[in-house]
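For this view, one protein chain was removed and the others were kept in their places.
After this line comes chain A, so read on.
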Amino acid sequence: MGRRRRLVDPAAEAGAGALPKVIAALSRSLPAGPSPEIFRRAKFDRPEAPALWQLLFRLLSPRSADGASASLALEAQVCLVKSALRSQGYPRLVLAQLPEDGSRGSRELLLALSWLLARGPLPEQLLAQAHVQLGDEIPVCECEALASPGPRVPHVEAEGPVDIRCVQWLMGRLRFRWRCLIASQQEQCTLLSKIHLYTRGCHSDQRLGHLSVAETEMLRDPEGGQQGCGGGVGQSLDLAYPKSLHSGQVPEASGMMCGWCACGWVSAHPPGSLLEMQPSLCTSCALGCFAFQLLRRLERENTGLEAALEWRRGELVFWRWMDTVLGACPPEAPAAATQPTFLPRIAERGLGRLELAARELRALQEELCEATGRRRAAWEARVGGQGRGPQWSSARQALQKAVEQELAALRWAWEQDRGPARPHGPHRLVRCEDEAPGGQHLRAAEVIQALRSQEACLEAALRRLQGQCRQELARLAGALPGLIWILPPRC
């Protein structure tokens, strides 16, 4: 398609038909999208709210909680949607005032949906989350790991102080587990590398050149996947939160005999049908077949992708329409004072973080002040005697400029959230021996370099924090007289 952007003029489109089509495309590209009719009725605030609440819930709930949260009651979903929107900074207060039972407010929900759509490429992000991973995937950043739910809410029974030896023991256990993990993963790397090597030349896609473990497994055992390995052939290299190829569905046990046709239950499958993949199985067996399920998921994703493309092509019509929806809303009453709930423990944590950052910066500033003071004094002493010729001033200006640019680049590094060009997300591993430089694909060597520098940063940060911890403990000891602290040997 290239970079051409067709400016869609609604008048030039096929008249009134364009909007429902675009909305239908949007619906198809979203999970659990409602019909265009619901959208239309929502503009007039008809009672279509529950469907929209559920859609918003689906869009806003964290991906990992999908299975458990699907069964939440509508009230709970409403609550979560409200808080999620608030935390994202949704400007309108009407939403927060909608009833908890989810019965009203379809127009407001429509506005909320559009607000989310306007802020970012929502359908594409959702499709990316649900993407069927056929290859051996490795994440090149840690954002997936961090986005998963953190440590469970502590229903910790530890009343009273905890022996520090217990903490040390736990830390030792943790270290041991990490070591085991690293060892297992090294083995997995070797195996993976071999499999890639042996299946050289099989893949129809030239870029890839060889099969992944998942694809090979599918060939070895097309209807398997439910047997033996306990429900998954998800083949990500570091299986932190992988997307297993096995969708986790267990096929219903069919009452009839669906063996391998000795019972004669197989009928000829219509050519071109999805069941073609397993002509030797009767319908129910074929449907349960792992390879078939995979294919079905792929095709569903393709449908979603096509819908997203169609949506992108025609979305201007939608935005013009949303302007009218917003116009149809009654003007909002001036904001009543918002009442954020005061939770002391959380406030403590939030304050703690801010304060921590402020302290670090202050300490840094002091150090810098000291260092620059010294250097400046030394410089003045050294240069003060010499004259300030024109040569000197031009050289000085050049230096100033150079330093400014460097510092600007430095600022950009953190202001841009580490830069949009930084690769992230799971990448499919491909073994490729030729050293052809460039190309649009990421190379392992680059990632290794980035990881090494990250490692160095983290090690330095850890050392500093450990030092700070020790200082704080000492301070605490000072603030609470009568307490004797026995600091543990540095582990």
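Quick note on the criterion: a residue touches a chain if its C-beta (ideal position, glycine included) is under 8 Å from a C-beta of that chain, and two chains touch if they have at least 3 such contacts; residues count from 1.
The working rule: contacts and distances are computed from a predicted model.
Selecting from "3-methyl-2-oxobutanoate dehydrogenase (2-methylpropanoyl-transferring)", "Cytochrome c oxidase assembly protein COX11, mitochondrial", "Tubulin epsilon and delta complex 2" or "DNA-directed RNA polymerase III subunit RPC3", the unshown chain of this assembly corresponds to "Tubulin epsilon and delta complex 2" (UniProt protein name). Within the whole complex, the absent chain has one touching residue among A:56, A:78, A:109 or A:195, and that is A:195.
Here the missing chain is touched by one residue of A:32, A:73 or A:460, and it is A:460.
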